[in-house]
Every structure is written in structure tokens, then in C-alpha cells.
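Please read through the structure below; I'll follow up with questions.
Heads up, one of the protein chains got dropped from this complex, but the rest are sitting where they should.
Moving on to chain A:
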């Protein structure tokens, strides 16, 4: 099955955006990998990683819109990050360490002003494009400005929301003057002026929109065919909008300026449009060129995992990773009977997480969730379980609450889910919940919607159902992009894609979000996000169900497997095939 895209929430609603950003996620074994998983770095073929060879990438989704302005990535993406360097990037290490943000083109994570509204970056020395010309801060400014052009849409909304004047700026083709809130006092310095404090700006600077684009080489919408590389590889050919993408070494990239990308293979051959079953079949056979192959978007499904688990050799070629992601039940408190906290609590008590997890693919592919925030340190994970359901649900407690709520004979409710076969919000999960709630006297009618209809419905303030399956992934591994869009009352969108599905507009919550955004100490901020999550959890506006675990195969010649908690997937900038 395909991995859910990081940004699926927004992508789904702003349909125009392709899943190319899935590039952000590749998959493999982290330190948490348990039995059956690979053991992180060094798994796969033995011996020290060497330069050379061709790494093949077998994917379902093409690398569409391969333009840094249009890509929606987490941490700069996986394939995109080979070609596009950014101001900052994700740390290319296994597990928790990999959830840190580190400098890339910039010398550090940026210097904030006192209230975190002005961020200043200095570029490293000796940065060059694939044609040998120098990278300047003006090119980064230009690259960001391009992403405001309507014809190059697709990226995350943060730059538009945060930069002064961003909301009205139309991009450099219509407005030659540029965006005043991005200053370039000299060729190596760039200064961002934000309309409010944003302590997490260094995370945002990992996105491909901060990639330098030389103005003289910009060809607008056709730039994606041959974007000018700042990274270790350049685009040699791009067929059918990213269906086949061939990358070769960029001779002007210098490892001395890049501590993150290892760039072992000489060539990267990305082949997309393959069926996920075919990808997993080819990776498990690992024959010919497929021995040096990986996938950056295809997980093992439950049935495939069952097969792999029985084969020790294959199991050693499975990478396990964790990406900040939560699958949950969402309530719309405007719809009866979900306006009653006792009803929401009753459902929270009644859920059977073990059967939900089995429906999601079993304990190797999903971990139980009782918190809305993912169970990772970088998010500020603070354990809580306000309505303990145990492993299999507490039907007695649920019945008791229903009685108190005036439903002594039980309830009849409708659960909306998608018809996608994704083991996330799909009929399998809904059916497992239906069986569990039945024990508590809650009769659940299932309402399955087609993919697009489903995301339109649950993100429409007027059409939103009362009780539905939902999921949320982080744009970067922090509490900010996880909690603010969902629980900040000022982010309720009346006409358009609304993500605050509980319509929570709580002055105390809004204020705390503002306060945390002022913090530039990311660790301190994480702790506050965790505490806020725990506090919001008391209202039972969601029932967290599980956090997915990614398991992906890689070919037998692949070495130096690195899987960070930022992406949860094998990082191709680290992989070697010799």
C-alpha cells in the first residue's frame, strides 16, 4: 500500500497539489525497529558503503511538478532533497536524532530577533549550482517569491501566512518589485520579517521553497523539466512529469559544504507509476537492478508483512520507521449527540484499540495512541490516557456514561469513513470500531465515502459529519503544525478547507499557542506543546486510535540504511549500493 502523504490533509483539499511531496517520505528501519525489522544503519548488505553504482527507486506515485516552488515536502523531501538544497534541512540520522533540524545552505539555524519575528540567515562559503555559478541569498529570495505565483502553487501555506505582505503577494512575474519582507543586504545574507512570532521558522526553512533559483534560468512552469541543481545530483532526464526521473552527479556540489547528504551512488534512477504489489514483489525478489533498489513511497501491507515475517532473509531487508502521524476518531460537537461530552467520553472508553490495530495491519504496522500528538520526543509527547479503554475497550464504563447522558438504552450513530483501501480511515477500521461500540450498546451505521468526497465532506464547515475517521500528519516534527491547525480557534475556515473539525475556539488554547510560538528554544516549546495536548485531550474532541509504523523493503545490495523519525522512511541521500 502506498504511504499516506505527509500533507495529505491539505493536499486532499487543495486537490491541485500532487502527491509528489510524498517524496518527503521514504522508508526504513529506525532504532525502534522491533523483531522482524531491519536494525537501522548498516543493515542490508555488509561492508562499508562505497561510492558508485546506480540506485533504483521503485515508486507508485510519480515525482510530479519537480519544481522547488511547487513541491510540498516534509524536511525537503527524499528525492527532491538530492537536487534541491534548502536553508535548513532535517538531520540525516536514525531515529530520534533524525527529527532535529540542522543547517544546510545556511551556517546555522538562523538568528531570531527578540520576539522571533525577524529571522536572519548567513549562507555558507563556496556554494555552487550545477553550472558552477555561485549561489546567492538573492536567489533564495527569488525562489521563495516564485512560490507565491498562482501558476507555481502547491507548497505549504506557511510562507504566505507568516511573511509580512505574503497574503497579497502575487509572485515575481506579476510583481517585479518582489516581497519587501525578505531582505538581502548582501549576497550571503537573507532576512525574513514575519507578521507574528514564529519560533519554529527553522523548521519551515527546510521546505523546498527555500531552494535557490537563479532568476536568469527561471523558465516559469517549464522550470520543473530541468531545475538548476544545488544538491549532489542534477536532473538528466524527466519523462512524463516525473514518471521516470534520472539523476546523475552534480560535479560542482561539494561535500565540504554539505554535512548531511552522503551521495554514494553515481546515478539515481526513479521509476514510478508501478503498482504497490509489484514494487514489493520486485524488492523481495531483489534480482538484477532491483538488488540496488529502494522505494520512497510504498509500505508493506498486512498481507505482505505476513509473508515477509515468515522469511528471515527477507525480514532482514525490511526497514522500520516512525513518522509523526495520528489516526483518530473526530467529533463535530455541533452535531447531536456529540455535543454532549459524556457521549464523546463513552465512545472514548468503548473503543477496542487492539482490534483497530489489527484492522490497520497489526502491531507491527500500528501502535496504540491515547494522545493526539505522536509518541515522539520532538513533538513534546506527554503521555496521557484520560478515558482509559484498556486494550480492548471498557464497555461497562461506556454504558454507565451513556446512562448518565440520558441514553440508558444505548445510542444509534453514523460513522463516516473513506472507501480507500488504505487501512487508515478505511472500512476495515470502521468495522472494527462498529464491533467494539456494539458491546457498549452503541449501534454504528457505517457511511463510506469516495476519497475526494470524503475529504471535502470532513473539511467543510457546513457538511462536516458528527462522527468520522480522520488522520493528521506533521509538516515538521513539532507540536505546532500538529495542534494549531486543528485546535486554534482562529484557524476555523467557514468556506474552504477547515481543519479545526471540532470548531474549538477556546481563548486559553489560542493564547497558549501564541505564547509557544514565541519560543525559539525548540525543546522548551516541545514541552509546552505536550502539556497543551494533554489539556485539550480532557475535552474528548478526538479519540486517538493509533500511530502508524512504516515497514518497507529494500534491495539486497543496499547499504547504510538510515531512517529518521522525521520522515520514518529510508533516506536515499544516505543509501549506498556498493
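Basically, a contact is a pair of C-beta atoms (placed from the backbone, for glycine too) under 8 Å apart; a residue touches a chain by one contact, two chains touch by 3 or more; residues count from 1.
Just so we're on the same page, contacts and distances are computed from a predicted model.
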Ask   = Per UniProt, what's the omitted chain called: "Phosphoribosylformylglycinamidine synthase subunit PurQ", "histidine kinase", "ABC transporter permease" or "Cytochrome b"?
value = "ABC transporter permease"
Inquiry  = Using the document's definition of touch, tell me which of A:364, A:460, A:478 or A:542 contacts the absent chain.
reply    = A:364
Contact residue for the chain not shown (choose from A:254, A:434, A:491 or A:510) = A:434
Ask   = From the list A:255, A:446, A:508 or A:524, which touches the chain that is not on show?
value = A:446
Request  = With the missing chain put back, which residues of chain A would touch it? List them for me.
outcome  = 35-36, 277, 300-307, 309-310, 352, 354-355, 357-359, 361-365, 392, 419, 421, 427-428, 430-432, 434-435, 445-448, 450
